[in-house]
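Below you'll find the structure, written out as structure tokens, and then a few comments.
For this view, one protein chain was removed and the others were kept in their places.
Each chain gets a letter, A, B and C, in the order it is written, and its residues are counted from 1.
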Amino acid sequence: MTVLFDLVLCALMLLAALAAIGGRGLFRATVFFVAYGITVALAWVRLGAIDVALAEAAIGAGLTGLLLLGAVARLRRAGAPEFPVRAGLVPALAAAGVAGATGWVALRVPGAGGLWTEAGEALPLSGVENPVTAVLLNFRAWDTLLESIVLLAALLAVWALAREEEWEAPVGPPLHARPGGVLEGMARLLPPVGIVVGVFLVWAGASQPGGAFQGGTVLAAVGLIAALAGLVALPRPDSGSWRTALAAGPAVFLLVGASGLALGGLLLFPPDWAKAMILTVEVFLTLSIAATLALLVLGPPQPRRMP
Amino acid sequence: MTGSVVLFVVTASALIGIGLWGFLVQAHLLRRVLAFNVVGSGLFLLFGALGWRGGGVDPVPQALVITGIVVALAATAVALWLVGRFAEETGRADLPEDRREDRQEKSSAGGRP
Amino acid sequence: MTGWLLFAAAAILLTLGGAFWRVWQGPGEADRMMAAQLVGTGGVGVAMLLAPVISWHALDVAIVLALLAAFAAVGFVKASSPDGAGDPEEAEPSEGEEGQ
Partner (left out) sequence: MSAIALPDVLTIVLTGLGLLFFLAGTVGLLRFPDTFSRLHALTKADNVGLGLVALGVALQAETWGQLARIALVWVLALVAAGLVAQLVARAALVDRRLRG
């Protein structure tokens, strides 16, 4: 039965990907990409990688879809034309060749090994019980620190696209909705639940699937729902409190990591202190991830057109 | 169970191929962002399938993939806002060097930078 | 029980194939969007059915999927409003008067 399920799931993933890449019509391709994100999240559930499935569900099936649909509408308003695919034998052969070579090499990788056992042995020293969180925030803390800085850099790149005269305006388009309408009702209903879910995912991340990235993404998503309904005032890019929130995660991470210098080395968490240090980092990291992702989706300050 | 691992490895490789094909045949920049994301998720799945150890995935590739998913979102956001701004300035969503083959588009795009 | 749950999950996935057909076929953007919504609901169902088989933590994935199920649709209705930032309900009163 497992094989039947896997076959159907893989077939759906491939169909959705093909339609998203090769299907005619930008809107259709984008909707297929959203459906594709959902099937990929299910594939991660199937593999038992719940931590990844949570991230993929929140990002692949949530934030990315919102970003893409917004971009499609924006291109349409700009009058950018669409074109048919430039079909030909050479690109198809090249892509098939790379795919075949990748699969062939991947299947010949020796099965034994991995870092499963090493991670398991070091887990008691990491300060947390969830091995994925241990890898993210302790064993490979460098990756995660730099990643949080990459997110910040991406936001700066997006903000750099603002026009000079709009720099003083709040970020994103001027969002509005009918007062008392369905959208506003939804924006009052979902965020309280979403905040509970997001905070739970961060808190639970120490011992079970979840963590700063998954929780932060959920928080960003429900914040965006409130913003889309026009319920929260959007900040200007030069807002001091928002800049503090954006930088708090990497800054606290660096500070806590540097305090490890006295105890052994940069970003080394001694076992007795590890739990408190990791939790501190995670709280601030969640705040920064939520703020950065939400602002990345909203984009730079945009023209205030009168409807 | 190894049968399923083979299936997921093959699917992941095919996804990488599909995404790459999109990169080669689509001139539209938003289509290329989609292709980039499909290649990325194919690679992530490959990590997952190869890290499969009976009942779960090795935590190290899992952590790498989570990092990858978040960075891919950041890159996608930058790319999409860049494409949107490019389209607002030029009225197009493709690059000049990709236009040679589109004869029907040539006449209307002649005056554009 | 494991076998049945996996079968049921596979069957729901198969019905999602129908939703895929509707996304492909359209004809309107609303048709495509709500077919994607069906894929989301089906995905929630599959994640729930996998929970007893794979890991009960799959329920957390189902919660996140269900919480954000409306997300893409909200993005769609926002984006399809005239200025790209509005709400389809706002357009109704004035246009309704025109119709009458």
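Keep in mind that, in the parts below, a contact is a pair of C-beta atoms (placed from the backbone, for glycine too) under 8 Å apart; a residue touches a chain by one contact, two chains touch by 3 or more.
Source: prediction; values computed, not measured.
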Considering the complete assembly, the absent chain touches shown chains A, C
Given C:Ile54, C:Leu67 or C:Ala85, the residue that touches the chain left out of view is C:Leu67
So one chain is hidden, and I want to know which residue out of A:Leu125, A:Val193 or A:Leu231 touches that hidden chain in the complete assembly.
A:Val193
Of A:Leu183, A:Ala206 or A:Val281, which residue touches the hidden chain?
A:Leu183
Of the residues in subunit A, which ones touch the absent chain?
182-183, 185-186, 189-190, 193
For subunit C, residues touching the missing partner are 1, 4-5, 8, 11-12, 15-16, 18-19, 21-22, 28-31, 33-35, 37-38, 40-42, 44-45, 48-49, 51-52, 56, 59-60, 62-63, 66-67, 69-70, 73-74, 76-77, 80-81, 88-89, 91-92, 95, 99
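We adopt the following convention: only the chains that are shown with their structure count from here on.
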Could you list which residues of subunit A touch at least two other chains?
2, 48, 63, 70, 72, 74, 214
Once bound in the complex, which stretches of subunit A touch subunit B?
2-3, 6-7, 10, 13-14, 17-18, 20-22, 26, 29-30, 33, 36, 40, 43-44, 47-49, 51-52, 55-56, 59-60, 63-64, 67-68, 70-72, 74-75, 78-83, 85-88, 91-92, 94-96, 98-100, 102-103, 106-107, 109, 114-116, 119, 131-132, 134-136, 139-140, 143-144, 147, 150-151, 154-155, 157-158, 161, 211, 213-214, 217, 289, 293, 296-297, 299-300
Partner subunit A, residues of subunit C touching it in the complex:
2-3, 6-7, 9-10, 13-14, 16-17, 19-20, 23-24, 26, 29, 32-33, 35-36, 39-40, 43, 46-47, 50, 54-55, 57-58, 60-61, 63-65, 67-68, 70-72, 74-80, 82-87, 89-90
Subunit A to subunit C touching residues, read off their complex:
1-2, 4-5, 8-9, 12, 15-16, 19, 23, 27-28, 31-32, 34-35, 38-39, 41-42, 45-46, 48, 50, 53-54, 57-58, 61-63, 65-66, 69-70, 72-74, 77, 173-178, 181-183, 186, 190, 193-194, 197, 201, 208-210, 214, 218, 221-222, 224-225, 228-229, 305, 307
